[in-house]
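Of the protein chains in this complex, all but one are displayed in their positions.
The first chain written gets the first letter, and so on, giving A, B and C; residue counts start at 1 in each chain.
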Amino acid sequence: MAQFLQVLLSGLATGSIYALAAIGFTLLWQAAQTVNFAQGEFVMLPAFFVLIAMGLGLPLPVALLVALAVSVFVLGYLFKRLIVEPMKASKTGGGLPLVIATMSLAIFLKEGVKEFYGAEAQPYPELVSGGSWDVFGAIVSVTDIAHLAISLGVVVLLTLFLNRTRTGRAMQATAQNPDVAKILGVDTKRMVLYTFLINAALATLASFLITPFYLAKFSNGEYLGLIAFIAAIVGGFNQIRGALAGGLLIGVLDNMTATYVTAEYRAAVPLVLLIVIILWRPEGLLGTSEGRSV
Amino acid sequence: MKRLNLIAAAALTIMATATAMPTGLRAADTVSLPCVCELSGAGAVSGTNYRDGAKMAAEEINAAGGILGKKIVMTDYDTQSDAQTSRALVQKAIDAEAYAIIGTVYSGSTIVNMLVAQQNGVPQFTGSEAPNVTRQGNPYIFATSSSSAKGVPGLTPYFKDTLKAKKIGVAWVNNEFGKGGHDVFVNEMKGAGITVVADVPSEQGQADFAADVSKIKESGAEAVFVYLNEEEAARFLKEAKKQGLKAPLVGEVTLTSQKVIDLAGDAANGAYAHVGITVGANVPAVQEFGKKFKQKYSRDTDHNGLKGYIAVYAVKYVTEMNGSLDQEALAKKLHGLTLDVAKYPGMLLTTSWDKTGEMSRESFMTQVVDGKQKVIGTVPAN
Amino acid sequence: MAIIPKWAFILVGIVLLVLAPIGQGNYVALILCSWLMYTIAAMGLNLTLGYAGQISLAQGSFMAIGAYITALLTLSGVHWLVAMPLAVLGCFIVGLLVGFPALRVKGHFLAFVTLAFNTLVVLVLRNEDWLTGGSYGKSNMPRPDFWLFNTGTKSTFLSIPLSSNQKMYYLCLAVFIVFALLMYGLIRSPWGRAFKGLRENPIRAESLGLDTRRLTLLAFAIGSAAGGLAGALVSPVVQYIEPNSFALQHSLRILLMVVVGGSGFFFGPMLGAAVVILLPEFLRFTEGYYLIIYSGLVIVLMVYSPSGLMGVGSRIVAAVRPKRVARTDMKEGAQL
Partner (left out) sequence: MLEVKEVYGGYGKVVILNGVSFKIPQASITTVIGPNGAGKSTVFKAIFGLLDIHAGQILLEGKDVTRLTPREMIGRGVTYVPQGRNLVPQLSVYHNLELGGITVKDQAMVRDRIEVVMDQFPALRQHRDRKAIELSGGQQKQLEVARALLLDPKLILIDEPSIGLSPNLVQEVFRTLMRLRDQGVTILMVEQNAKAALAMSDYGLVLELGQTRMHDRAEKLLADPRVGRLFLGGHIEEIQ
């Protein structure tokens, strides 16, 4: 029982961070039909901005803010402006070539960090630290709880923003029916830009939360990107709560499998889940088949 | 469009032919010791340290007159941590008249490319520690540190007599490096009458060790053997601390390395490891090496730097013993040879090779105390 | 340009390919081998992607299946000439099994399913040691002996010394030429035209009575079989296989070859494979930076010419002959 609880809670804490990356992934897909294969690297990179900022002598909170600003600019604005926008504008660029471009971007970011910062894993400061509690025999750290709370809080805020504000609803309109959004006078370009900025901010937050465990390393994005991708599809590609559920589910399932079923095949579980979902319910667990379909 | 296709095809055939430019011939007054290493990709840290250690040795030797009066030329070949690339590069290095190959560090790569060196009769000094590298009956392969087949048995008396463990857990990384160590370890425990109660493989690059630690904790293991790469070891230590795992954690080589200590912070305190050679060893020559390395490259090295360093010195000493640049003689001479550090200071420690190319020398038991690796005992060469 | 017939280009190409490794070292022969092997795998993927319009991210795993089947058979004494067709057939069948359910659902789902499939294959290869040797892999596969032409040993031919690697190159070249001819025949056949119709206008293809799902499945399975053929060559050329050499990133690499070369162009994969395999050789002097430069170049290429290098070529042709300017943007505009 204690073990079950332990594994469950740890899985939820990790899963909540996967969810952040998965939500960004989903948003980009909805608003710009961009399957971002560099999503994992988008989570890897901001941690290095923090390390660079701290290397310049800035205290941690300032370094975090600087990293957030730089990430939102580079991974949000520049990504859209320099890569996605020109490709979307051309006749054939939106589909496969964009996929290839984001895959190359993943290599570019990864190798760039390795060459200019270093190949070794770097220690990374914890955002939230503190003791731990004993919950019915399971050890739960304050950090775990904080992760879960921060991730859920962000999801709630984001949902509120999208549903309760005019800008949020204009973003939904842009994602669900861009042509109509345009003729209603919605500044669709700006809404798409907002989506890119939000995605970058979510990835940055995920980076801040997960790097203390992962440790800052150039190759961190490989696994994270894949998980974000799977979580988004499993949960439902066109739903924020779908991506949240997908992330949590994979976090928990991964740990449960390793504990009770097989450690050798733990990595297979999300993949099998992905295949089953695609064949059985392609719109995802919580996804809707209306609106944009994949 | 069809025409275009054809032109493109023709053009690239020419390009392919042009790539195939003959590589320059070796000038007769130098010794080529190419370094085929993991300079990029997942193994970049180990590979780069190995290369830089080797480079440092080569520069020292050249400054002192070279090998048999000939200067060492060391060319880098980056395997990108990919086995098939490494094979092609060893071939390339041999095409360019390599005297001996320095590298590779990844066991998965060495297993592949050592065949090429063997076919061409070129001695190879690998940084790999998987036992199956030296078990292939390849007369040209030489280890630069004890493989886990030698290192892990060194731990057995420690578990049996010092820790007096009856039940033991093992956490290992499920790749050729981890599997090698794991297999040797499980075998050793069986021989020593110790039960392995938790056998937990993990993925390379795995981030969440909650399940792994929890399984070991539940199993009631009295000690844990941790055979993981550095980052994973650090993550494991952090999770073990969080879950309050009380059993002593004992590793081979990596667990008490400076990198793991940096990454894991206080979670590393108390961890034990058996290390073949370490900059922290209480041996003046080794400490001197650590200082020189830091001065030259402004960073610390792990044991891979030491391995690359002694590889090049071994080539020098044995070649000069033979008196000629004869590859076959070099390989023959090394088998069963012991280089005494008193006579051959570049070896840093007295080192011997057996008939399979496996090496052996004095090794150390270490523990992390207050964020520093401390040598707590010496394990004699076996 | 029109004066020179196209078979002359092909003939010159083949002569150059035959001459390529002569007088070169073993390393060059190996690189050229891997260029041809990857070209075969990429041409297979090109059928799935460029002609049938489906993204597959599992070409690496089909190479793995082909390579392991060949390795296990040849290590147990079966001749390569027997093992190779079995490897190809095996991949064809697995391709059908994977493609059949995945193609029931539309869109990019084949891409997602194949992505997962690739990693699953790697996991199985690593964990089932009893069959595959686990993470140690399989090594020392024999190179085939064709009686008069034993690829496993050195010999001389017309007083030209041929190393074992060079002979393997000629084996790869022979397989490649036969394969390319078969592919060409396939694309020229009614089937091939149907594939093209499928990509350009699936709805129209359907209305013409083509069973689009069956055709796509067939294209995918044939593409997978080509991956198996490439794998059947990897086994004797590299003489060592292990699961990680066929991980997802290698599938991505093959995909990159197809797209960089220009998907849907017959010789595109050849060019793409050359860029992916040979370009690093040219960029080696940049040391650690070459992957950065390389990935940067691919991004620029994709942004500038989404249809790959072949697309750059046709742009240049279009610039020389302005009357061929395509009616661009029409498709996009019509969606409004």
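The rule is simple: a residue touches a chain if its C-beta (ideal position, glycine included) is under 8 Å from a C-beta of that chain, and two chains touch if they have at least 3 such contacts.
What you see is a predicted model, and the numbers here were worked out from it, not measured in a lab.
Asker: Which of these, A:V135, A:V180, A:V261 or A:V276, touches the one chain of the complex that we don't see?
Answerer: Going through A:V135, A:V180, A:V261 or A:V276 one by one, A:V180 is the residue touching the chain not shown.
Asker: Which one touches the absent chain: A:I17, A:L148 or A:A170?
Answerer: Considering all chains, including the one not shown, the answer is A:A170.
Asker: Which residue numbers on chain A touch the omitted chain?
Answerer: 166, 169-170, 172-173, 176-177, 179-187, 288, 290-291
The rule we apply is simple: only the chains that are shown with their structure count from here on.
Asker: What topology does the chain contact graph adopt: line, ring, star, complete, or other?
Answerer: If you draw each chain as a dot and join those that touch, every dot ends up joined to every other.
Asker: Name the chain pair with more contacting C-beta pairs, choosing from A-B and B-C.
Answerer: Result: the pair with more contacts is B-C.
Asker: I'd like to verify one number: the distance from the centre of chain A to the centre of chain C, where each centre is the average of its C-alpha atoms, in whole angstrom.
Answerer: Chain centres of chain A and chain C, defined by C-alpha means, are spaced 33 Å apart.
Asker: List the centre-to-centre spacing of chain B and chain C in whole Å, with centres computed as mean CA coordinates.
Answerer: 35
Asker: Residues touching two or more other chains, restricted to chain C: which are they?
Answerer: In chain C, 288, 291 touch at least two other chains.
Asker: What are the residues of chain B that contact at least two other chains?
Answerer: Residue numbers touching two or more other chains: 40, 174.
Asker: Where on chain B is chain C touching in the complex?
Answerer: These residues of chain B touch chain C: 1-10, 12-17, 19-20, 22-23, 39-40, 76, 78, 80, 82-84, 87-89, 91-92, 94-96, 108, 111-112, 115, 132, 174-176, 179.
Asker: Taking the touch rule as given, give the residues of chain B at its contact with chain A in the complex, in rising order.
Answerer: Residues 40, 42, 44-45, 48, 174, 200-203, 205, 207-208, 210-212, 214-215, 217-218, 230-231, 234-235, 238, 242-244, 259, 262-263, 265 of chain B touch chain A in their complex.
Asker: Could you list, by residue number, the parts of chain A that touch chain B in their complex?
Answerer: Listed in rising order, the residues are 3, 6-7, 10-11, 14, 111, 114, 119-123, 132, 139, 141, 210, 213-215, 217, 219, 222-223, 251, 254-259, 263-264, 266-267.
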